[in-house]
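One chain of protein is taken out of this complex; the other chains stay put.
Take a look at chain A:
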Amino acid sequence: MATKKLGLQLCRTSGQFQALAKLIKCQSNYGIVNSIAEPLNHMYFTIFRPNVKSVRGISKNSYIQEEWLKPRGFRKFSSSVPLSKKDKVSVTFIKDNGEQITVQGKVGENLLDIVINNDVDLEGYGACEGTLACSTCHVILKQEDFDRIPDKPTDEELDMLDLAYGLTERSRLGCQIYMTKDLDGLKVRVPAGVNDARDTPI
């Protein structure tokens, strides 16, 4: 396991030691180690560079693993999961009037991506572009599908689901369901009302 030595510089702030360390020979000059020595013989540190996933750990000897510092290039700031596989999967959307629309998507895409890429005719679906602000991407799943979706809803999704129209026990937000190979052939129901309520005057 390759390691690198950290250059350490200690300073005292308000009764605690803070070790500010610079990475030696790191390719990026943005590499900064912020570390807290508390007590001094252990060093908790975080290596962070703007917008690179930080690395955290405990070191007794100020050595860290080289692979934590691997360069990855100057990249677009993005929050989506990189697509690992390009495998095709199919998804069926069942509209309120019973119409079924089956389309193809890729592993790693979420249901909203698939609706948009295939131009699925679901008026008003995904109004906030998957930013968890609107709940218009609400879908209802069969129990067994609900249970086998690998990503369990986050707190942010649950908060937004509460505000969804016609909530059920098997509801999820489509923009948070990422397709896996295992979910191939998934059927989801797009509940009525979202569009009726949004677009038609009384």
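For the reader, a short list of remarks on this structure follows.
Throughout what follows, contacts are C-beta pairs under 8 Å (C-beta built on N, C-alpha and C of every residue); 3 or more make two chains touch, one makes a residue touch a chain; residues count from 1.
Rule of thumb we're sticking to: contacts and distances are computed from a predicted model.
Selecting from "Probable cytochrome P450 301a1, mitochondrial", "Diphthamide biosynthesis protein 3", "Protein kinase domain-containing protein" or "2-oxoisovalerate dehydrogenase subunit alpha", the unshown chain of this assembly corresponds to "Probable cytochrome P450 301a1, mitochondrial" (UniProt protein name). Chain A meets the missing chain through residues 13-14, 16, 18, 27-28, 30, 34, 36, 38, 44, 46, 48-54, 56, 71-80, 96, 124, 127-134, 140, 154-156, 158, 162-163, 165-171, 191-193, 196-202.
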